[in-house]
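Selected chains from the complex are presented in situ; the others are not included.
Order of writing sets the labels: A, B and C. Residues in every chain begin at 1.
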Amino acid sequence: MTDKSIDEWIAERSEMNEQVFSVAGLEMKRFFSLDGQTYRPGILDAKTKELLGLVASLVLRCDDCILYHTIRCREEGVDAKAFEETLMVGLLVGGSIVIPHLRRAVARWMELDARGSEGARLG
Amino acid sequence: MTDKSIDEWIAERSEMNEQVFSVAGLEMKRFFSLDGQTYRPGILDAKTKELLGLVASLVLRCDDCILYHTIRCREEGVDAKAFEETLMVGLLVGGSIVIPHLRRAVARWMELDARGSEGARLG
Amino acid sequence: MTDKSIDEWIAERSEMNEQVFSVAGLEMKRFFSLDGQTYRPGILDAKTKELLGLVASLVLRCDDCILYHTIRCREEGVDAKAFEETLMVGLLVGGSIVIPHLRRAVARWMELDARGSEGARLG
C-alpha cells in the first residue's frame, strides 16, 4: 500500500466508490450513508470520533481504513502526539500483529506532513 | 457473562490476576505494567483513552474488556450519550456481529446506573 | 451459552434489545433497521440469505448470531442437510477454531428438533 501515493490512493478510492454505487441496492446505499452520519459531531466532537475510527481500524488491521482516518484526523486538526497516543492504545490492545500497520500509519502521517499545510483532500 | 454480577466479576478477575502474577515471568509482568501506563492521561485525557479502549474492545468483541472499560468510563465521568456514540462507531465499523456485545454493554451500563453514585470499584 | 434454554435466550435478547433502543441515537436505530431489511427476500430468497448470515456468523465465531440464524433458518424451512453443508463451508473456511461453535450450533439444532413442529419464535 505504501507504494501508492496518497493522491493515487484517493483517486482510486473515489473511482471504486462510483463503481460500488452503480451496482448498490437500497440497503448498501443506506449503509454508506450511515457511515458518513456516524462520524458527524455529536456529544463527541469530530476529532474524537476520528480517533475512535482510527483505533478501531488499527486493531482490525485495515490499511485503507487507517489511511482514511489518518487523513480525516489531520483535517480535524489532530496533532502528532494525540495521533501517537491513539496508535499506542491500538498497539497495546491489538498486540504486535498490529506493528506493520502501525509502521505504515506513521509513514503516511509523515507523508502528509511533507505536503505541508495543504493536506490531502478526500474526493 | 451477564449472569454474573459486576461485583462477582470484579472479585473473580482480581483472583485470576493474582494467579497470573504468581506464574508470570518478567516479560508478562512488563506487559501488564504497560497496560496500565498506556491509559494514563497524556495529550489525550483519561476519558478519551477509555473511549478508545472501549471501541477497540467492542470491534474485537471481548465482553470482559468491554465491561472493564465501561466501568473505567464511568469512573472517568463519561456520560450516557458519549458512551452511546462510542458504541455506535464500534457498531458501524465492526458490523452486526458486534450486536450481542453491544447489548451486553448497554445492559452493564444500566446495571451500573442502578447502583447509583457509588459506582463499581475495580480491585 | 448452551446452558441457557432457547426460550430464556430469546427472552433475554428481547429485553436487552429494549434497553438498547431506550438509549440508541438515530444512527443506531438506523443500523438495527438496516439489519432487518438486509435479510428480506430479493433475488436471493430468505432461506439463502439466512444461510449466508449463518456461515458469516460461524466463521466470525459468534454463538448468539449463530443461534439467531439457526432459529431463522428453521423458520424459513432449511432442512438438516442444507444446514450441515453450510456449517461445513464455515468449518473449512474458518478452520478448527470454529469447532466449538459448530458443536453448539448442532446442539441447538437438535434442541429445536426436540421441540417439534412448533419451533422457536423470536420476540
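What we mean here is this: a contact is a pair of C-beta atoms (placed from the backbone, for glycine too) under 8 Å apart; a residue touches a chain by one contact, two chains touch by 3 or more.
Note that the coordinates shown come from a computational prediction; the quantities given were computed from them, not determined experimentally.
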{"item": "Oligomeric state of the whole complex, in copies, if 3 are shown", "value": "6"}
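Here is the rule we go by: only the chains that are shown with their structure count from here on.
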{"item": "Approximate Å spacing (C-alpha centroids) for the pair subunit A, subunit B", "value": "24"}
{"item": "Centre-to-centre distance between subunit C and subunit B (centres being mean Cα positions), rounded to whole Å", "value": "27"}
{"item": "Shared interface positions of subunit A, touching two or more other chains", "value": "34, 38, 42"}
{"item": "In the complex with subunit B, residue positions of subunit A that touch it", "value": "34-35, 38-39, 42-44, 48-49, 51-53, 55-57, 59-60, 65, 79, 81-82, 85-86, 88-90, 92-94"}
{"item": "Interface residues, subunit C side, partner subunit B - complex", "value": "12-13, 16-17, 19-20, 23-25, 27-28, 31, 35, 56-57, 60, 62, 64-65"}
{"item": "For the subunit A and subunit C complex, residues of the former touching the latter", "value": "25-27, 30-31, 34, 37-38, 42"}
